[in-house]
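To start, I am sharing the structure in question, which I have written as structure tokens.
Other chains of the complex are left out, but the ones given are in their true place.
Chain lettering (A and B) follows the sequence in which the chains are written, and residue indices restart at 1 in each chain.
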Amino acid sequence: MDDLYRQLIIERYKTPHYRGHLDPHDIFFEDDNPVCGDHIEVTVRTNDEDIVTEAAFDGHGCSISQAAADLLIEYIHGKKLDEVKALTKDDVVDLLGIDLGPVRLKCALLSLKVLKAGAYGLGVDEVSDELVE
Amino acid sequence: MTTTFDVNMLRADFPILDRKIGNAKKLIYLDSTATAQKPTAVIEAMNEFYRRSNANIHRGVHTLAEESTAMYEKAREQVASLINADSPREVIFTRNTTESINLVAYTWGRENMASGDVVILTEMEHHSNLVPWQMLAEELDLVLEFVPVTDDYLFDMKAYRKLLLLEPKLVAFTQMSNVLGTITPAKEIISLAHEAGALTLIDGAQSVPHLPVDVQDLDADFLVFSAHKMLGPSGIGALYGKMDLLNAMPPFLGGGDMIKTVHLRSFVPNQVPYKFEAGTPAIAEAVGFGAAAEYLQNIGMEAVEAHEHDIAEYALERLEEIPGITVFGPSAENKGGVASFVMDGLHPHDIAQILDGEGIAVRAGHHCAQPLHEVCGVKATTRASFYIYNTKEEVDALIEGIYKVKEIFG
């Protein structure tokens, strides 16, 4: 619990570093967590070599979903799109630095799901939790 | 109303209440609206069944099969008795409230409704009493109408009377909202529906566990509920239906036990209730369901209601002390043991998570009632709910916990 709400998460939730919407952008995607209605959108800009030059997230949700999104967006700056596509649940868990049960894990992984769906160029109907397993 | 039983003695019946959460905090379970905890009597009834009597039912003549059959049918009587059904045959075992509603939609609904027919629901319904009718409306081109909630979170009787002028075929409504706690005037709703020529389905998922419900007094056509919310096991629920209605309905699932005779290309259905219980049923679960119904009846549903009312009234009082909190729902006299709230600037998940750290289990989300949350203008709420085993001391812990949440996120 004290673990779970470790300082980093509360801080990033209260004052996120990468909240916003990039326009123009190369990648855009958004989705909801059906359990609680949380919403995340991401916008990403890439250069000729498919490297992430800039990225942002927007939306609303619990501290875990928002902090995870903020940390994830930070993490992908300077990464190749292929690296982004290869991100897994463990990467997000490492960023947050805490253990999560299956329900809270969904909150944590919402931004990764949205990001990978965008990176792969999926349609709205093609998003599934398999993306983040 | 005051509690007529000794809560502390009763708590000893529930082994899970000794559970420690995380760093040795004692469990404070305020999530009974999602699912109730089980007394030893229920757990042991199933245990005993598996250790002593387990067999498949209705078709075996050996001792175990005879015992199992008798236990299964006794459970039907116990459940029928709790809701005062005229006959145990009017009780059909299903998986849960949700399956019970779908059963009515797929059988009675498809047989008795057609394009343009109106079904009246309410804005308060759980998804389980919305989606089956949406699916049926899509298939048959029905019209769905919704009784709104009033500004003080009650069933809008005036709007309902107006909707009845549409000559609906069915009125399907919750007897207690799992979010607002609103108790609807079921008897009046039903008698008005009958005057208008409509049948009625009561979603009793929250009422049967918490209030006296008498299907004969209510003149209910259909009543649906789940064992797991009334101290019983998961995996079983019930559909009560008036015998004439059940007799006239076509079968739902086909298979073993629901038939009288089968040939390669045709079958003759069995009598009610078996007609609707295809395949090997939830036998051990029925035994547990029966034990739960008996446990509740021994306490007395008036006593259950009174105790919960006590706790809920106290909880509402204390919650409303907290700055920045909004509790949704009517005032205590029209409300069951549910308190759903939002707090300025705080996400329900975060509230629930911090409370969990204190050993307090509450639920966060839309509680399978998204449309109602839209009406309330929020995405999600935090819900504390109460049952016979909860105490005022637990409410105090909840309030303390909420102050801790404010501190952490303050």
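Heads up, the rule we're going with is that contacts are C-beta pairs under 8 Å (C-beta built on N, C-alpha and C of every residue); 3 or more make two chains touch, one makes a residue touch a chain.
Being a predicted model, the structure only gives us computed values, none of them experimental.
**Student:** Since each distinct chain appears just once in the view, could you give the copy count per chain for the complete assembly?
**Tutor:** A x2, B x2
Operating definition for what follows: only the chains that are shown with their structure count from here on.
**Student:** I'd like the Å distance between the centres of chain A and chain B, where a centre is the mean of that chain's Cα atoms.
**Tutor:** 37
**Student:** If you look only at chain B, which of its residues touch chain A in the complex?
**Tutor:** Of all residues in chain B, those touching chain A are 22-23, 347-350, 353-354, 356-357, 364-366, 370, 373, 379-380, 408-409.
**Student:** For chain A, which residues are in contact with chain B within the complex?
**Tutor:** 1-2, 4-5, 10, 14, 35-38, 60-65, 104, 107
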